[in-house]
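One structure is given below, encoded as structure tokens.
Yeah, one chain of the complex is gone here, protein chain that is, but the others are all in their spots.
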Amino acid sequence: MNKKIEVGVLGATGMVGQSFVKFLEGHPWFELTWAGASDRSAGKKYADATSWRLDGSMPERVAALTVSDCKPGNGAPKLMFSAMDASVATEIERAFAEAGHLVVSNSKNHRMELDVPLLVPEINPDHLQLLAAQKSRGWKGAIATNPNCSTVALTMGLAPLMPFGIQTIIATTMQAISGAGYPGVPSLDILGNVIPFIGGEEAKMEIETQKIMGTFAGDHIQPLPAKMSAHCNRVPVVDGHTVTVSVGLRDKASLAEILAAYQNYTSVPQQRNLPSAPKKPVLYLPEENRPQPRRDAFRENGMCVTVGRLRECPVLDYKFVCLGHNTIRGAAGAAVLNAELMYSEGLLD
Amino acid sequence: MNKKIEVGVLGATGMVGQSFVKFLEGHPWFELTWAGASDRSAGKKYADATSWRLDGSMPERVAALTVSDCKPGNGAPKLMFSAMDASVATEIERAFAEAGHLVVSNSKNHRMELDVPLLVPEINPDHLQLLAAQKSRGWKGAIATNPNCSTVALTMGLAPLMPFGIQTIIATTMQAISGAGYPGVPSLDILGNVIPFIGGEEAKMEIETQKIMGTFAGDHIQPLPAKMSAHCNRVPVVDGHTVTVSVGLRDKASLAEILAAYQNYTSVPQQRNLPSAPKKPVLYLPEENRPQPRRDAFRENGMCVTVGRLRECPVLDYKFVCLGHNTIRGAAGAAVLNAELMYSEGLLD
Amino acid sequence: MNKKIEVGVLGATGMVGQSFVKFLEGHPWFELTWAGASDRSAGKKYADATSWRLDGSMPERVAALTVSDCKPGNGAPKLMFSAMDASVATEIERAFAEAGHLVVSNSKNHRMELDVPLLVPEINPDHLQLLAAQKSRGWKGAIATNPNCSTVALTMGLAPLMPFGIQTIIATTMQAISGAGYPGVPSLDILGNVIPFIGGEEAKMEIETQKIMGTFAGDHIQPLPAKMSAHCNRVPVVDGHTVTVSVGLRDKASLAEILAAYQNYTSVPQQRNLPSAPKKPVLYLPEENRPQPRRDAFRENGMCVTVGRLRECPVLDYKFVCLGHNTIRGAAGAAVLNAELMYSEGLLD
Partner (left out) sequence: MNKKIEVGVLGATGMVGQSFVKFLEGHPWFELTWAGASDRSAGKKYADATSWRLDGSMPERVAALTVSDCKPGNGAPKLMFSAMDASVATEIERAFAEAGHLVVSNSKNHRMELDVPLLVPEINPDHLQLLAAQKSRGWKGAIATNPNCSTVALTMGLAPLMPFGIQTIIATTMQAISGAGYPGVPSLDILGNVIPFIGGEEAKMEIETQKIMGTFAGDHIQPLPAKMSAHCNRVPVVDGHTVTVSVGLRDKASLAEILAAYQNYTSVPQQRNLPSAPKKPVLYLPEENRPQPRRDAFRENGMCVTVGRLRECPVLDYKFVCLGHNTIRGAAGAAVLNAELMYSEGLLD
């Protein structure tokens, strides 16, 4: 690749947008040349329009970009990452797709539409075929989405078990505060506390999991017919969603076989050597008390999901703990990996 | 009651022992007159032998007690609470029971012995009948126990559902650091973190729950034949174990019927007006984001279990969140309530 | 006192207002019969207008009150506590004072006005004489104020040293999140972190301390001519502001003399046995590692200031640590104690 592909970020000044800016810095294929935000910010330098909330400092090259408003045209690059707030993402993402852009979105708005792929590149790279179905909308471009942050941790943690036929899932999350954005969770609510509720999260986890693990059926995805129940909690952790999972399988398998499935798991992003793909997409930790968010969320640059404590479940078949970095593998990194998968399929040409 | 009943505490200088000291202060029936601890402490004033770790200051009357060593005789009162460490509880508790004491223990050592009741007064007051079976050991006294702190929160949270026939339980705990004693969990392990493992806890929760909900069968308890799976986690919370629960029931019941069962729940300790009994043993909170440990663990002086978020479970029948104060209802308060139940049955005469 | 004195709270639905509601519950002299809030809330039941953020549940009697708008008249009682937000307190408090109410305010707005007393009843009860000077404003009533929460902890911690002539103060605060109200400090800013800045706080501490320790001079307070420097920090603590203090004194005094001054300190509220007065207004803790906010902020119902670690300072004369409960002694409790002082002076007749 002689010249990098220019990319833009919709909603670049917000907290998720900042994660995109940070994650894209130094990317071998993509170069951020366009930052879109609200009318209030448009025309300002990115540095002036943005309260930088992440560790370290704002990348200098991006700081100097002039913020555009979120409308197609005016030199916006074809590949557009969306970090739009849900309150405005529906219309804006559609407008860009209609105008010929490939919108790779982290927003929830289009995830469950029939012809929109909800991608986890290790699990369902074939779902990219759905993009063709979007042609019937009269769009010159298309929209692809990544799942909710807790869903990514769960589905990646379950991915090695898919060959055994996943039939039942009960999952309890312990989610980091960075998942709620900024200002997000008031400290008076979460310091030394647990909040056993995250609005809309349980329904998202249940329905997204079935779609992600479903089957491509021409113009839609046939959801996996697995029963799924989520309990979602917020805990005083900065980064990293931890999930305890009990799972029931169609096929009998020994603990050793299940463990081997985890240890040997690899998939398309690894085989194609995509730049953001973790070497071990699902990293099994043998210690009795891992994974832990503060110690393990950043492994493989936050792009792998760590799993531990695999054991038999007295109710379903097996149980384990999994953990994913919610703002990297669960958001910006997920979208960038989706775009890399699309590039590897020739979809960015 | 004209004169209070004298009581002792075995292991009075440790953290659990301190919880007994604090909880018994001002008790209308019982008066702490005897504090037992290791040889190292025996002979010292309680104030000198104890590093007080709880909020507020040590009760003055107890501060002045001379610590005894943990051997029967020498004026030790009949009713003896045990806060002994598991490493020494087996022999010491037996010695006191043999010598005629009623040992009301918070230690795990004898909980699962066939002829030892594992009491939750709201759930299984009839299990007290097991004490008679201990006669065949040649003991003049007896041992009664309360469950592990996380088991209390779970079983109390499930108690209103027992009439519907509990068949399956999957529970995930988020447990407070005070459950691990002092010095307990190193701050480097838990600050801003989750530890998805507590040694031995899951097995204890699974087996204790079945015994607590079991049936008195003359010389033993027939465990409840329910399948039970626990996932135990430590979270950065000071007091209060939170548990997410999915439960399968034998009898069909509507959500309204289940909710009514929670709202109307009461039991023997309430009917007998035992001094430490909470008015509402299971307090259902209607807010969408409760119970929360920092805000709800201390309700009813830490003696009730709070429940919230009752809803249908896509895998089992219902799911909910419950919360109990681990060092009060889950330890010292549990043992004292057990002793009050025993008194109300005439067992302290 | 046969019949309690009726009182109202301006800004009763906010977080500070809730602290007043909670603190006044069961008060032996005062009964909350009137709750004022914004137009948006007026006419609603207090229970419907208020998101209760404090531990435990809303007092039932208050829950049933109908919220009034914050205008004088309509049966508003004479004694009015103000928990108004600073953005609106200036005009509203004046209107009530003008109309004949005694406004006992926790808001910062009038604290530094020349004829308004800034009261700490243990330190400057004579400053109440300033109320007379407000007559020249044409007001039928008056305004009295209490200091900023961190200033209370500091000045009470310094009070026993006033006889030695305080000349220089350097103080560093570590302030709890509850001091910032709700939603207040975002958890992403403070979890596992220190924020070395609180807007306006250092100036408030410096200037308020000089006024509180100043001398009544007929129609104004002559500030204490002490040099004072504050460093203010936010730390991840729920309740309780901790302050490290180095102090320079005019009079030579030995460490033993200074310590005795702390141990023997008492003042007017104690002598008059005011209902909210702590028995020990400044409680000196001899342990080497106290006071600590989570363990000591609630002593004496949160109304005393705890002090520890008194020792010589190599730069100034002495140094120590002090701690006060910011929402009790630093806000609602401070105002109620002010009103009790006023009652004891016959100012509520």
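We call the chains A, B and C, going by the order they appear; numbering starts again at 1 in every chain.
What we mean here is this: contacts are C-beta pairs under 8 Å (C-beta built on N, C-alpha and C of every residue); 3 or more make two chains touch, one makes a residue touch a chain.
None of these values were measured; they are calculated from a predicted model.
S.K.: Which of these, C:G192, C:P223 or C:P275, touches the one chain of the complex that we don't see?
M.R.: Once the missing chain is taken into account, the touching residue is C:G192.
S.K.: Looking at the whole complex, which of A:G179, A:G192, A:P269 or A:G330 touches the chain that is not displayed?
M.R.: The one listed residue touching the chain not shown is A:G192.
S.K.: In the full complex, which of C:P147, C:P281, C:G308 or C:G330 touches the chain missing from this view?
M.R.: C:G308
S.K.: Hey, which chain B residues sit against the chain that's not shown?
M.R.: Within chain B, the residues that touch the unshown chain are 53, 177-178, 182-192, 236, 238.
S.K.: Identify the residues of chain A touching the omitted chain, counting contacts across the whole complex.
M.R.: 55-56, 191-192, 238, 294-295, 298-299
S.K.: Name, in rising order, the residues on chain C that touch the hidden chain in the full complex.
M.R.: Touch set of chain C with respect to the missing chain: 168-170, 172, 174, 191-197, 206, 227-229, 231, 233, 235-238, 242, 244, 246, 288-295, 308-309, 313-316, 319, 321.
FYI, only the chains that are shown with their structure count from here on.
S.K.: Count the residue numbers both chain A and chain B use at their shared interface, divide by all numbers used there, and answer same if that is over half, different if under half.
M.R.: The interface of chain A with chain B is built from mostly shared positions.
S.K.: Rounded to a whole Å, what is the gap between the Cα centroids of chain A and chain C?
M.R.: Computed from C-alpha means, the inter-chain centre distance equals 48 Å.
S.K.: Between chain B and chain C, what is the separation of their C-alpha centroids in Å?
M.R.: Here the centre of chain C sits 40 Å away from the centre of chain B.
S.K.: Specify, in ascending order, the residues of chain A that touch 2 or more different other chains.
M.R.: Chain A, residues with two or more chain partners: 191-192, 236, 238.
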